[in-house]
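Okay, here's the structure, questions in a sec.
With one protein chain removed, the remaining protein chains of the complex are shown where they sit.
Chain IDs A and B follow the sequence of writing; residue 1 opens each chain.
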Amino acid sequence: MDIEQEAQRPSTEDVPARQRPPVIEPGHTFASVTDKISAIVLTRGLRWGWVIGFGAAFLLTMALLFSIAYLVAVGIGIWGVNVPVGWGFAIVNFVWWIGIGHAGTLISAILLLLRQSWRNSINRFAEAMTLFAVACAGLYPILHLGRPWLAYWLFPYPNTMSLWPQFRSPLIWDVFAVSTYATISLLFWYVGLIPDLATLRDRAEHRFAKSFYGILAMGWRGSARHWEQYEMASLLLAGLATPLVVSVHTVVSFDFAISIIPGWHATVFPPYFVAGAIYSGFAMVMTLAIPLRKMYGLEDFITLRHLQNMAKIMLATGLIVAYGYMIETFMAWYSANEYERFMIWNRMTGPYRPFYWSLMLCNVVTPQLLWLGKVRSSVPALFVIAIIVNIGMWLERFVIVITSLHRDFLPSSWGMYWPTIWDWSTFIGTIGLFLALLFLFIRFLPMISIFEMRLLLPGADAKEKP
Amino acid sequence: MTSKNNEDLDLKAIRARLEKARGRHYWRSLEELAATEGFEDWLHREFPRQASEWPEGEAGDAGRRQFLKLMGASLALAGLSACTRQPTELIVPYVRPAEEIIPGKPLFFATAMPLSGVATGLLVESHMGRPTKVEGNALHPASLGATDVYTQASPLGLWDPDRSQAITHLGEIGSWANLQGALSQSLSTQQARQGAGLRILTESFTSPTMTGQMEEILALFPAAKWVQYEPAGFGMQREGSRAAFGEPVNTYYSLENANVILALDSDFLCLGPAGIRYARQFANRRVVRGPKAEMNRLYSVESSYTITGAKADHRLPVRASEVEGIARSLNEALDGQAPSGPHAGWIAALARDLQANRGASVVIPGTWQSAAVHAIAHQINQKLGNTGRTVFHTDPIESGDSSEAGLRELTAEMEAGQVEVLAIAGVNPVYTAPADLNFAQRLNRVPLRIHLSLYQDETSALCHWHIPQSHYLESWSDARAFDGTVTIMQPLIEPLFGGRSAHEFLAAFTAQPQRSGYDIVRGYWQKRRPQNFEMWWRRALHDGVVEGTALPAKAASPRAPASAASPAPAAEGMEVVFRPDPSVYDGRFANNGWLQELPKPIDKLTWGNAALIGAGTAQRLNLQNEDLVSLHYKGRTVTAPVWIQPGHANESVTVHLGYGRERAGRVGSGVGFNAYALRTSDAPWMGTGLEIRKLPGKFPLAITQQHHNLEGRHIVQSATLQEYRENPDFAHEGVHNPPPELSLYPPFTYDSYAWGMAIDMTACTGCNACVVACHSENNIPVVGKQGVLMGREMHWLRIDTYHEGHLDNPHTHFQPMLCQHCEMAPCEVVCPVAATTHSAEGLNEMTYNRCVGTRYCSNNCPYKVRRFNFFNYADYAEVQRLGMNPDVTIRTRGVMEKCTYCVQRINEARIEAKREDRRIRDGDIETACQTACPARAIVFGDINDPNSRVSQLKKNELNYGVLAELNTRPRTTYLAELKNPNPEIEKA
Partner (left out) sequence: MTKKPIYGLMAEFESPAALVEAARKTTQAGYRNFDAYSPYPIEELHEAMEHRRGYLPLIVLIGGIVGGLSGYLLQYWVSVINYPLNIGGRPLHSMPAFIPVTFEMTILAAGIAAVLGMLAVNGLPMPYHPVFNVPRFALASRSRFFLCIESADPRFEHHETARFLESLAPREVSEVAH
């Protein structure tokens, strides 16, 4: 109909060639942006790629369910944990996932406060990724309990025996931090979705789709009053979420820092955990964004500019993490504490040294390539580096959890830890769950914030005369 | 032959079916292990560590129900419906008469446990007629109130569902009447021939009653023979004393008066009939309070590292076959000849030290050393005037020779077809007989074979008749201690599975075949104590000792052994040394889970044995730990894993007996390798000419402590007596000990009681008695080999062993490690559900019901003394549940547990004190480990009471806290270990 034709394109050819790539490719209008993004959900049908991807992820999720069932039926002993290594894969993966879950809120909150408009095209699925990562992370602390069915005892609920949680335990702080983080991220994400849900409501042909999105949109009609309150709310949420993001991984780091185990008991943990979280978070966003933009032809919206900015953030946080490793080693020497010194020495030369050194390779050496503009502007290179960093961050958690525990104070109690097939199946299972949720998300919700993309368009400025 | 094979096959089939029927179970998982841990399996398994869950893997509810059915059946069979009955005869409790049974209040009965026939006096705790725990009997000379691992573990043997539960004839269930029928026929024919074809084979025994029965039977059948065989018996001692004195003599020592002790390949602190007593006496002379005090000195010459060697101030590792040479040159050195050879200096110094302590020294020959060594030892002791002061001789306590000679004769007769009726009581010769006698196939030439034993074992399988034997806690008997003191053993419970004691079994060969054990024992003594017998009898039962039965010391002067002139040349080639196992002894305890999982004192090896070799030999043969080797010796071969034992003599291999059982039960079958298969009757304890061939592959050994190196950490504080005198405060140097007020927190005050413990590492011999006692007292589950391999053993109390010094002869320190009950407990702070908290008396308490199992507390425990139920380990068989300590909760899956300072005993004492309206007195509470400890190394009490023994010890300058620098303020502290080396040798 006529609306389509009069999408006449304001010329944006005056962008010089040598400038850094734009956050949105020229030639788009409100209409074209809206149509292109909403089409992924509304008009395009099932794609084979999606079906296969989702199918695979779904199978892995089933593997996860099976592993959980067996775990609950038989006991935690099916994992490799023992004394002295009471925490194994479960906690490693928990911290890894939580870390990944930091990018989303960070992008949408902190970058919003910093008025980084380039974030607009990636924050939506980054937030989704956050939610799913937190969901995966949240599984582990429950599953790793000796009696998982009693996990609710960690929440303060009134009971006849007036038994309460023990609020000095970092694990309780975890419960509050992670559940708060999950709640706030969900709200933030949903609030962000409302205007786009309205768009989908207004553009959906199918009755079911119309009512589905209609209900979710809650009658949003984009009036000036709405927008005013809406903007205010998002700003406030961003202001709240920012310290929250920082607090969550700080609290997670307390799980270790509060203890007395050499290699855990370190004051550097909070900052270096937070940096590590952002590091791994952006690595994961990159890992997902690169294939996604290709699959759905979104190069116009997720441009090289975004990838480059994320690469720079990775470089920066990577350096902070490297500094963390350095300080750990330095303090071990400087403290003149025989246990601390042995701990570092054991990491470097002990039975788990391959993990330590490959961690250094992945997290410290590899990201240095990002200093080179060439590397930053080569999509495949970025993709590979992002994946390496993901692995590196997993190794970091393995080194922290296992090599600190397996040789602590009394040599008589030293032992080794090796994961069993059930450790692996659970880990891979959560990756499946994560991907499955992600596939559902990109199929049923706009993976890019449409209304925020509109803001980026040249015609969006109200000051210029019509 | 063929008939035998068929029978064998049937039995196997039945057995297989039975074992299949069991569902997931405590036993099941162990059985799984026994079945699947064959090394074949291991070589083919790719990820051993991932196998852990499979045992529980095929958990079938059907299987479980099936199991319970079977178990129910077996119990019904045993005439045991819901609960257990006390014997009908009057048995006399130790403290108050039996009619005073109060529910929840245990009673204690005095009895004794015979091992190799010699008694250790015990008090057995009985809950509502169910014996659950043994303690030592303070009145008994061999116990002095303490116990060892075997006595502590014996209740588990009583409640073992694998015990045989029916009289069988060719595998079919039979009855006592049938047996009597069969027996009476052949006995009547024997009667005619004076019993020429009758042979009775028993264990070595000291029981007067049994001796009486023996005489009775041999009177009935003059031509019959009574053979005794004890696989780990005292044949060498007997032979040695015969060589020295011309007659068999029983020898024991009084270490109380010994300043200098020389152990010639003797592990007197651990094994042997008076081990507990010796450990106590040794500790009494070793423990010093204050720099003035004197200390005894121990020299040890041995091949494989024993706890005696570990406690020695000077340990000389030599091959077992060289000990004799050393003994000789020492003997000569005492006569003034300068010793020669590699150890000349050592021997000279030793000789001077012995000379300087004439009459206050003692030379102890190893029970399993050659007769010559025993003879020489007798001579030396004589020379040093020790006899009558530290060394005492009496007539033999055992009723006859139980060495291999008798068995060799018997097998020869079996071969010759002269044996028509063979009655075997208690022994398991098919498994334990020396290989060269091939007892098994000769046994088949005997027309009538009857076997009495606790289990359907290897021998039962080859006998026509099998009769279940009653456990010593189920039967009336009597036995002598090392010095002859008699204990009348009273049963605590009717035989669970309707077993018969050896007395009742042998009665079948007498005129009164139906006499009960009670009548036999009582009858025997009634004859000898006619005047007011009733009083005497009650007193004897009550005390657990019959006074005045200790054998009188006899003046025996040794003559020079014939071969003294020509020292036997140490034979060439690799040497093999056979020793009873510190855990399962000669194999009779193979089905005892506590003992199987008990870490051997030095190597911390559980669930099996290994070929122990020295570091030098390992290097020469390029062998690593857990390498598989085949041992070739006198044309026989066994396959064994290697374990390198620091301090083991080179060119010598120690193998422990008692493993490789085929029919021990679901726990013990197929664990380890069978060393009996190499053992020959001419050289039962050592021999040369062994050949080791490396095989491909490794066999994982379940070790509970991989690292024995202190890494220069100040965890074990030790010094020589000299250093201590120069610097009494050495125990607090090198580490930072923060003062208690150094804390940001306001202190919690403990104003009523404050429980604490002090452990003297000078006294501790690492004998493991406390570990098993803790197992028994606290219902600690067994996790099986797989569990230990994965580092999941459940011992609340473990004994850490640290080596220091030279690889070929290191010093070894023992440190019992249990919950330290820190006042600033790191474990409590991190528990999210307040499942572990501090009591008003300073106990670190676990609330099992509240625990959700985050395992954070264990991670944060610097001592790693917390244990976690990774599976439902406490899934016991019905009959085992009867043996649990009712005062201690049984923990479920997914729950953390740890030492409680035996809180149940504390509360027991508290109730007593409240009833008598007084405070708990020092000594009212003794923890299980404390009562078991032969050396009295563990002291528990109220540290608020300045006069309590524990407070006194904590005031001692040797007292220090492990990891005190962490400011955890442990309530358990240690007294630094002192050694008293000979300065002369130190210099060298």
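In the analysis below, a residue touches a chain if its C-beta (ideal position, glycine included) is under 8 Å from a C-beta of that chain, and two chains touch if they have at least 3 such contacts.
None of the values given here were measured: they were computed from a predicted structure.
S.K.: Of A:Val23, A:Ile172 or A:Ala386, which sits in contact with the chain we cannot see?
M.R.: A:Ile172
S.K.: If I consider the whole complex, including the chain that's not displayed, which of A:Thr183, A:Ser335, A:Thr349 or A:Gln368 touches that chain?
M.R.: Looking across A:Thr183, A:Ser335, A:Thr349 or A:Gln368, the contact with the absent chain belongs to A:Thr183.
S.K.: Contacts of subunit A with the missing chain: which residues?
M.R.: 3, 7, 29-31, 34, 156, 162-168, 172-173, 176-177, 180, 183-184, 187-188, 190-191, 195, 198-199, 201-203, 218-233, 236-237, 240-241, 243-244, 247, 251, 254, 451-452, 454-455, 459-466
S.K.: In terms of residues, what is the contact footprint of the unshown chain on subunit B?
M.R.: Residues in contact with the chain left out: 745-748, 822-829, 831, 834, 837-840, 969.
The definition used in the following text is that only the chains that are shown with their structure count from here on.
S.K.: Could you give the separation in Å between the centres of subunit A and subunit B, each centre being the mean of its C-alpha atoms?
M.R.: Chain centres of subunit A and subunit B, defined by C-alpha means, are spaced 58 Å apart.
S.K.: Can you tell me which positions in subunit A touch subunit B when the two form their complex?
M.R.: So the residues of subunit A touching subunit B come out as 70, 73-78, 80-87, 144-147, 150-151, 153-154, 163-166, 168-172, 175, 255, 258-261, 338-339, 342, 405, 408-416, 418, 420-422.
S.K.: Quick check on the complex: what are the subunit B residues that touch subunit A?
M.R.: Residues in contact with subunit A: 47, 49-50, 52-53, 56-57, 59, 705-713, 715, 790-792, 798, 800-802, 815, 817, 826, 829-834, 850-856, 858-860, 862-864, 866-872, 893-896, 962-963, 966.
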